[in-house]
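Note that one protein chain is taken out, while the other chains of the complex remain in position.
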Amino acid sequence: MKLTKEQKQEILDQQSQQNTTKRVTSSELEKILYEAMPVLDHGFIRVVDYMGDDTSIVQSARVSYGKGTKKVSTDSGLIKYLMRHRHSTPFEMCEIKYHVKLPIFIARQWIRHRTANVNEYSARYSILDKEFYLPSSEHLAAQSKSNRQGRGDLIEGDQAKKILDLLKNDAERTYNNYEMMLNERFDGSTIDENKKGLARELARMNLTLNTYTQWYWKTDLLNLLNFLSLRADNHAQYEIRAYANIMLDTVKKWVPIAYEAFMDYRVGGMEVSAKGKLVIQKLVKGEKCDYENSKLSKREWNELMESFGFTEKMI
Amino acid sequence: MKLTKEQKQEILDQQSQQNTTKRVTSSELEKILYEAMPVLDHGFIRVVDYMGDDTSIVQSARVSYGKGTKKVSTDSGLIKYLMRHRHSTPFEMCEIKYHVKLPIFIARQWIRHRTANVNEYSARYSILDKEFYLPSSEHLAAQSKSNRQGRGDLIEGDQAKKILDLLKNDAERTYNNYEMMLNERFDGSTIDENKKGLARELARMNLTLNTYTQWYWKTDLLNLLNFLSLRADNHAQYEIRAYANIMLDTVKKWVPIAYEAFMDYRVGGMEVSAKGKLVIQKLVKGEKCDYENSKLSKREWNELMESFGFTEKMI
Amino acid sequence: MKLTKEQKQEILDQQSQQNTTKRVTSSELEKILYEAMPVLDHGFIRVVDYMGDDTSIVQSARVSYGKGTKKVSTDSGLIKYLMRHRHSTPFEMCEIKYHVKLPIFIARQWIRHRTANVNEYSARYSILDKEFYLPSSEHLAAQSKSNRQGRGDLIEGDQAKKILDLLKNDAERTYNNYEMMLNERFDGSTIDENKKGLARELARMNLTLNTYTQWYWKTDLLNLLNFLSLRADNHAQYEIRAYANIMLDTVKKWVPIAYEAFMDYRVGGMEVSAKGKLVIQKLVKGEKCDYENSKLSKREWNELMESFGFTEKMI
Partner (left out) sequence: MKLTKEQKQEILDQQSQQNTTKRVTSSELEKILYEAMPVLDHGFIRVVDYMGDDTSIVQSARVSYGKGTKKVSTDSGLIKYLMRHRHSTPFEMCEIKYHVKLPIFIARQWIRHRTANVNEYSARYSILDKEFYLPSSEHLAAQSKSNRQGRGDLIEGDQAKKILDLLKNDAERTYNNYEMMLNERFDGSTIDENKKGLARELARMNLTLNTYTQWYWKTDLLNLLNFLSLRADNHAQYEIRAYANIMLDTVKKWVPIAYEAFMDYRVGGMEVSAKGKLVIQKLVKGEKCDYENSKLSKREWNELMESFGFTEKMI
């Protein structure tokens, strides 16, 4: 992650603010406010604003005049109860805003979460930074054999080197040609005074999908947790998970009680179907129960056994 | 508006907070934070939290690393430009939360604005306050003759008195019977120790629609302005306009530049149709133009003439 | 449920349509299209339009040129897979529209589901029907002792009779006074030619919350299933469950495969938390596990035991 001297100064200026407010504040989150936390090779994520804390969830659940909080243990019990029973609206009462730098192919996954506010850097209006994502060697994996949308074994040696060279060369070549067509370099200098530059809204089409873009992204806590339950999950593509994991950490700093409930009921929890429940009941009672008499599909049987750690029963 | 001693104290406790934050603050809005501003006879509205200010609009429009602001005049020009061209997403980057006490029939209009977060006081769970809205005499109007969903002349004298008596008596009677069915009074005292009380989720059905309820309501600036452009408009029902007008004032304190642009382009502005444009063009050129050759419906012709103040041309 | 002769004729006219279309149709749903199915004492629900069927889910999941369907068993497997893994967007590709007549206090619960399109009968513009909900004796229950938002034992005998009389009399009285204030009866006749009527937008505030209203309500299959998983659940208030159960039946006719997956994975299924998972694992392995060493709250322990049917372990 490279920041220009000017960008660093702008961030420092924000961080040196000492404003007085009657609003609730989250002291742990304040500590990292505005900080550019590196993600992947050139990306970052920054918390740039927030509203509310754990007490805001309690306050709105109780529709109270004041803070609405009682003892910490009572508040914590209420938040857990709300999470367990999917009483979701009180979690919408907290809001957070991030500034994110990320590769375009990841931005395209991310934007599928619709209940959020977004302002993206406009490549119709401005020239994109000359930065593109290249996977590090421990993430250069082959197509999975078992999961049509996942990764399998690592690719190593010569083939890995060749792939990384292709990615790097193609990104650089297309970016250079982007500048050529614009007749302008990223630093603003003109290439050929006698020529016009192609419209930016057209030239951008030559860039590869690993080019970095950036945006402001704002959402409420409920929708953030929905995002994280999908994107911090190990079925998510590694590159978006890298962002999600850091965001999960910001949630922990911001609303520690809600975070704990989320980890217990969502991330660590699981859903069992009606048929799956019958299987578990038989297993607890010590009745005979195997795949053949379970009425589950093979895939579902294995998912159930795996999630409870009964891997010896997988077929 | 009545607040209990305990409620007043809770509000004072909130107002006495002096927290330090690196977030941007809106100094004028801070001054009235948490304050219960009276609306109608028993209602109120309070700003209980907010996020961002005018600079947040500019910052996200520019996707900047720092505050994103330049000179005040430049920022103001950008915000006006965004408002004029309905570049709406930067206005979503500011968020506000209100605590509102309001009659149920107004809550039913309000909730039609879907892009907001809401937690309402639950009458399945708790007993509603013994408070109902009664219009003051200057708002007791007859059905309009010309507008099927509006008010006409005032109703005065005996008829007014009789109507107010009916409203008052029916609200009181149904509330008393609500307590009777619950076998419990609003203050929590039991009426008859030997009886069970009807379930709250059932008993509430006996209340009239002017009973007050309350909720936490949170939305972003864009959706708040959409709400206000409809509900602070003089076609809106007076009772919701009373809330909208106070909210408009909180917008002025919070984001004064966006407020000014909103008043100029939305509230004070108007939409002219393609056919209406032809009429205006002819009028400016001094060409003959009247209803007959305008191709407008009578109603639309009159709306156009009225909004430009050419009332002598109305038919 | 009363329908006027004119309303019955309008419904018959709709049902007698025989249009030809290239769109997919759902033959079972066509059979009940437009039919007013009675709910509660005066309410109804009608399916008035729909778009798509089970094959539409498959088609969009595959982004196919044609129907996208293969063998029925393959399609069914895909839909179950999508449901199990909460791949939700393909379920948004089916849409349905209902016409519903329902008591206002239920409409207020219903409208909390925001991702839907709604047009409600306007009491600013028109006079509401003289119909109000009165619970039948088998639903007249006392407040639950254990669940602050639920029902407990039935109320019977004299107390039941008295409550029903209060509900009936108050609804009738307030409705009669509503007509009086309007100076107009429901049938359109004027009460006193020498008087003005109070504006409708004001007079309505005198009505009780069990007065019936009606609306058109349109949503996609995903959001409909979310609605049903909350409102057809036995924690939902009986009066909204009565609607949800009939809607569940329309889903079965419309998209039978998605319905079956929904019943297995959502309605009949359950969520187990990380801590709950540990409990189940111990129970299956025959290890000692009781409330004391479970780290669950008492409430959560009991919910878990109950949902697996291990009621002998509840405390």
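Note that the chains take the letters A, B and C in the order they are written out, and that residue 1 is the start of every chain.
We take it that a residue touches a chain if its C-beta (ideal position, glycine included) is under 8 Å from a C-beta of that chain, and two chains touch if they have at least 3 such contacts.
Only a predicted model underlies this, so the values are computations on that prediction, with no experimental measurement involved.
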Among C:Ser56, C:Gln143, C:Asn210 or C:Ser294, the residue in touch with the chain that has been omitted: C:Ser56
Residue among B:Asp249, B:Asp264 or B:Asp290 that touches the chain left out of view: B:Asp264
Of C:Tyr81, C:Tyr216, C:Tyr291 or C:Phe310, the residue in touch with the unshown chain: C:Tyr216
For chain A, residues in touch with the removed chain: 103-105, 107-108, 111-112, 114-115, 118, 122, 124-125, 133, 135, 139-144, 148-153, 155, 159, 163, 166-167, 170-171, 173-174, 177, 180-182, 195-202, 204-210, 237
Chain B residues that touch the omitted chain in the full complex: 77, 80-81, 84, 89, 112, 263-265, 267-277, 280-281, 283-284, 286, 297, 299-300, 303, 307-310
Contact footprint on chain C, counting only the chain that is left out: 3, 6-7, 9-11, 13-15, 17-25, 30, 33-34, 48-52, 56, 59-61, 63-67, 89-90, 92-93, 95, 97, 99, 117-122, 214-216, 218, 220
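One rule holds in what follows: only the chains that are shown with their structure count from here on.
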Separation of chain A from chain B, taking each centre as the mean of its C-alpha atoms, in whole Å: 35
Separation of chain B from chain C, taking each centre as the mean of its C-alpha atoms, in whole Å: 29
Per-residue multi-chain contacts in chain A, two or more chains: 89
